[in-house]
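Below you'll find the structure I mean.
All protein chains of the complex are present and in place, except for one that has been dropped.
And now, chain A:
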Amino acid sequence: MALLELRGVGKEFGAIRALGDVDLAIEPGEAVGLMGDNGAGKSTLVKIIAGNFAPTNGSIAFDGQPVHFTRPVDARDVGIEVVYQDLALADNLTAAANVFLGRELRRRVGPFSFLDHGAMNRRAGELFAELKSETRASDVVRAMSGGQRQAVAIARTRLSDAKLVLMDEPTAAISVRQVAEVLDLIRRLKDHGVAVILISHRMPDVFSVCDRVVVLRRGRKVADKAIARSSPEEVTALITGAKEAA
């Protein structure tokens, strides 16, 4: 049974059709590369799955249950986590505080609840160790490198034991050496049985970590095939429209 299943999902903004009737199924533990040119509808699709937008038509099922997300929190509650392109971290807080942002560990004292910084630091440390990252939980994010920031963002998704992680251009703004670090992080997510949707413009990233590639063009799905049976040349042709469908 597919973990996430989209049926005929479309989105209109006024008179503009950003996404039309996309079917997509993601299996547990699978990494799918989502590719397409600017304006092809990648971001719209991701935002629908993440609950930022409600689709104009079509249905979404997660874990076999039909779902209707109206806010990002709804998607997170069923186990979908998003790593945003610019990482959406609060620079002024520590790594641990960012990992736990919005779901802080609390210690109850009578009717009051207080933050449990100790426990949060410990747990975040464990998550970083699990991801084999050298990030320190009590460091302020402001002083961190791009790769370390990725680790913090990804550790956020591990915290809730997410079943599906959406990654929006995670390698777009970081150095070549850190790209390898991030790809390792993605592989580690797969090892834990987490399904990943990787949105990327970088062919080598998709071909090195994904099992399957989905190509969008002008709001429609034009290809959905196993990485092993495709090639970067074919995907490029699909993205640009040199090849109609595969």
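Please note the rule applied: contacts are C-beta pairs under 8 Å (C-beta built on N, C-alpha and C of every residue); 3 or more make two chains touch, one makes a residue touch a chain; residues count from 1.
Please note the rule applied: contacts and distances are computed from a predicted model.
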Legend entry - Among "Tripartite tricarboxylate transporter TctB family protein", "Phosphoribosylformylglycinamidine synthase subunit PurQ", "Ribose transport system permease protein" or "NADH-quinone oxidoreductase subunit H", the UniProt name of the subunit that does not appear here: "Ribose transport system permease protein"
Inset, instruction - Quick one: say which of A:Ala2, A:Ala61, A:Val78 or A:Leu101 touches the chain that got left out. - result: A:Leu101
Inset, instruction - Based on the whole complex, identify which of A:Val22, A:Met35 or A:Val82 touches the chain you can't see. - result: A:Val82
Legend entry - Residues in chain A touching the chain absent from view: 13-18, 38-39, 41, 43-44, 72-73, 76, 82, 84, 87-93, 97-98, 101-104, 106, 112-115, 139-140, 142-144, 156, 219
